[in-house]
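Here the complex is missing a single protein chain, while all its other protein chains stay put.
For chain A:
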Amino acid sequence: MKNPANKGLMTLILPTFLTLVAITVLPILITFGISLFYIKLTSAAGPVFIGLENYFELFTDDRFLNSLVVTVELIFIPVALQIVIGLLLAMILKEKLPGMGWMRIAFLLPAVIPPAVSGLVWKLFIVPGAGGLTYGASLFGMDLSLDLLSMPSSALAVVVATSVWVGTPFVALLMLSALESIGEEQYEAARIDGANWFQRHWYISVPEMLPVIVTVTVFRILEALAIFPIIFVLTGGGPAGSTEPINYYAYVNGFEYLRVDYAATIIFFFFVAMMGATAPFLINIARREGREARS
């Protein structure tokens, strides 16, 4: 692909390329490097090279295996809910109903609140006996004064709910912009063809938005574990590790048990697993973007 017109472009690309190497590729390689050593921060002895021993340990570590399960739960349940609810909200927001302008603004609030604050908001909401949830339940004559964060399944549900609450508005916004790019006449034609509101969206919106839905889903999956601060504030990974995903377990190892090497092992393993799972989609998205940019 020697194109004389592209001569000199390397000088333009190089700074971005080097920055990317410095802030992404190098840290990953260093992390991998650390994971190959035995490092005891509290001793004066230097690091000892142990090869892949840390990786073997991973698969006999019950707490790690549990965190794997939690990770899968905390990625797929919230992302699935975010996509479905986001899509539905976008469909509703597209309707020209009174007050929709304000609704759209109100709606974005969870997305602009820092995650740690969102976690606190939810923590206050579900305070047993005093929070908004208890109050709301009492309006319907129910007595709800359980501590939801004290039981594994309900604690996980609270983390999932918070994650959905934080992540959905952004998804809805992306879906809405995709939805509004579909020609209105198609919906009118479908109305004449006898399609009801749901059918119009099912047969027209969803198929036409599919590329956007796939892209948003992949990126939400990659970002799903960014709910670290929410977990930190809400549950600290408990009770009994029920809300402890892989990155939280890595944090515990690195900063509480001071096992930096093991934390690096967990993080590197996680990186490889995520890349393996999403690479086909990412490559597809990149190719499509490239095609669209060229055409």
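Definition applied: a contact is a pair of C-beta atoms (placed from the backbone, for glycine too) under 8 Å apart; a residue touches a chain by one contact, two chains touch by 3 or more; residues count from 1.
The working rule: contacts and distances are computed from a predicted model.
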Hidden chain of the complex, named as in its UniProt record, picked from "Carbon-monoxide dehydrogenase large subunit", "Anti-sigma factor antagonist", "Sulfate transport system permease protein CysW" or "Sugar ABC transporter ATP-binding protein": "Sugar ABC transporter ATP-binding protein"
Sole contact to the chain not displayed, among A:Y55, A:Y203, A:F232 or A:F281: A:Y203
Candidates A:P114, A:G136 or A:G183 - the one touching the absent chain: A:G183
Where the unshown chain meets chain A, residue by residue: 183, 185-186, 188-195, 199, 203-204, 207-208
